[in-house]
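Structure record follows, encoded as structure tokens.
All protein chains of the complex are present and in place, except for one that has been dropped.
In this document, chain identifiers A, B and C correspond to the written order of the chains, with residue numbering beginning at 1 in each.
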Amino acid sequence: METREQLLASGRAAKDAGATILRAGAYKPRTSPYSFSGHGPSALTLLREVADELQMPFVTEVMDTADLDLVAEHADAVQVGARNMHNFALLRAVGGCGKPVVLKRGLSATIEELLLAAEYILGSGNEQVILCERGIRTFETATRNTLDLNAVPYIKRKSHLPVLVDPSHGTGVRDLVTPMALAAAACGADGIMVEVHENPPAALSDGAQSLYPDQFAEMVQALRPVAQAVGRSL
Amino acid sequence: METREQLLASGRAAKDAGATILRAGAYKPRTSPYSFSGHGPSALTLLREVADELQMPFVTEVMDTADLDLVAEHADAVQVGARNMHNFALLRAVGGCGKPVVLKRGLSATIEELLLAAEYILGSGNEQVILCERGIRTFETATRNTLDLNAVPYIKRKSHLPVLVDPSHGTGVRDLVTPMALAAAACGADGIMVEVHENPPAALSDGAQSLYPDQFAEMVQALRPVAQAVGRSL
Amino acid sequence: METREQLLASGRAAKDAGATILRAGAYKPRTSPYSFSGHGPSALTLLREVADELQMPFVTEVMDTADLDLVAEHADAVQVGARNMHNFALLRAVGGCGKPVVLKRGLSATIEELLLAAEYILGSGNEQVILCERGIRTFETATRNTLDLNAVPYIKRKSHLPVLVDPSHGTGVRDLVTPMALAAAACGADGIMVEVHENPPAALSDGAQSLYPDQFAEMVQALRPVAQAVGRSL
Partner (left out) sequence: METREQLLASGRAAKDAGATILRAGAYKPRTSPYSFSGHGPSALTLLREVADELQMPFVTEVMDTADLDLVAEHADAVQVGARNMHNFALLRAVGGCGKPVVLKRGLSATIEELLLAAEYILGSGNEQVILCERGIRTFETATRNTLDLNAVPYIKRKSHLPVLVDPSHGTGVRDLVTPMALAAAACGADGIMVEVHENPPAALSDGAQSLYPDQFAEMVQALRPVAQAVGRSL
């Protein structure tokens, strides 16, 4: 989330195109301390208002146990990001927050480690855990990360937990997002999480991987027949 | 290829299920010198006979410039395997062999390096180059390799060359082959290369990733609607 | 730290052999929630007592901003572990804790990201940052991690910050710890951090990479001439 207007516009376009859940950040993890890192607490109220106006549930990232109560109070679901997948204090804490948790795979976490991280949350009493494959770090530099879709059917055979795929971070390249979303649907993903921005070149973060609203609408159109081909629906 | 009977049985079953090209090895690259490494020249004649009997074209791997003439004389297409993607003498040689070349991505080759390896073949006068994504080496150990499907739409945007996907090597796990074949089709692959064996547990190599003929037939059935969903056909 | 006796014995042996700083854990990050994860707050008091008895400063890991005040009150220096190198809330917090911070490189963090993580701490007002190379995650499985000693001279040329090397985690194999400690000293490391245990096979964690006290003493003996050869001293 950058501004109320930006979020409302992107969110409405996404909803009209078929999106069912809104994800937007109040706290934004950044490799450099000098990059835009979100508006923090003040954004949570705005996120709640926008989500209510759009009549969509929203999920947002929590980065610190100290912020969890505030985040869980406003959001419909909380996200533990890739860089915090091994933040065990946070995993235990979200296990007690009473809201569904989207747990993203760490940049260099094995599938087994992702399942064990989920175990921290489950073991703390929260059964609403949703896993998310978002690409791993490899030697390849043409793409930002290597989307490890092997993880999807592997996890579906090992665990009962739902699995999302994030092809935006998993590729880092706008033109690859839709084909990889289709691939994710084809191999059994339970949902797709993508970044959409009204004006990606002006985005304060992740612009290169954000879809234009039109592209998002096209992606949803393309997803329907693929989902249907594997016995699912959108 | 292990025996004429094994190959004929597996090949016929695969053809009946929808396979259009036969791949079988006379020369087999093995990490250890003490593993089964193929029957060599004598297998080439048998492969030709079996392919003719099945009325399928066949592709087989060449591992040394010294064997190329013999291989090219028997096979309909030659394969340069992942471990030889950077064998530049071989790349130049197959560039002059007059047969189509299937070029597999090296275990740690970037997509850019794969395209440059193709350039060796194209630059030697052979325009019939088919690329093959077969998984890359990463830290993940749950699967034999990490199938990098990002490479498929990336290459389709950078190059006019057709791209195959090999989910057998790309996963190393039989149960993951079909879902990943579907994913490959969904993101734009032009073909799927998989291993099929009448009796995988008894296979002399790669048994854990070989499909039973029944599974192969199911995979083909599952592929049809996915291919159709993205505007292709089998 | 497992028990007061174990720590005192290992610590005294290490000190007698030449160790100057004690590192022991009250909070222990574990991939699985079912592994021993440290004794928590109660261990901090014991660690302080043992350190005072040994007359050694001690450093211990902090895993959550909520624990920081307690940890900083007891310890002489705090450690941010590899799995929390991208826990930006924690980085900012230790930037204000008034104690030196040992920052370990993340399992898949680039050297540049390590320097930017340090920037979070420095930018929050704490100039006492010590970096630690502890191995990165690669495809190699013979060792637990790949100790990236390239990072040592690279960082020494880019930054004024001191660099430690942890060959225990960097190899995961007891017999490799001493040769890699020597290598670290030879390429310019400012210190070595190793695990020592009175009885490694009985250790509750990391036993396979812990030195016996005798081996530690031998390592220190071997380090002296290497340090001297590159113009340093122990």
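For this structure, a couple of remarks:
Here, a contact is a pair of C-beta atoms (placed from the backbone, for glycine too) under 8 Å apart; a residue touches a chain by one contact, two chains touch by 3 or more.
These numbers were taken from a predicted model, which means no experiment stands behind them.
The chain not shown here is in contact, across the full complex, with A, B, C.
Touch with the chain omitted from the figure is made, among C:M1, C:A14 or C:L176, by C:L176.
Residues touching the missing chain, restricted to chain A, are 108, 137-139, 141 (touch as defined at the top).
Within the entire complex, the positions of chain C that touch the omitted partner chain are 108, 110-112, 136, 138-143, 146-150, 152-154, 157, 170-171, 173, 175-176, 179-180, 182-188, 222, 225-226, 228-230.
Seen across the whole complex, the unshown chain contacts chain B at 29-34, 37, 63-67, 83-84, 86-90, 92, 106-108, 113, 116-117, 119-120, 123, 137.
Here is the rule we use: only the chains that are shown with their structure count from here on.
Taken as a graph of touching chains, this assembly is fully connected, with contact between every pair of chains. A rotation of 180° superposes the C-alpha trace of chain A on that of chain B, rounded to the nearest 5. With each centre defined as the average position of its C-alpha atoms, the distance from chain A to chain C rounds to 33 Å.
Centre-to-centre separation between chain B and chain C, using Cα means, comes to 47 Å.
Within chain B, residues 108, 138-139, 141 each touch two or more of the remaining chains.
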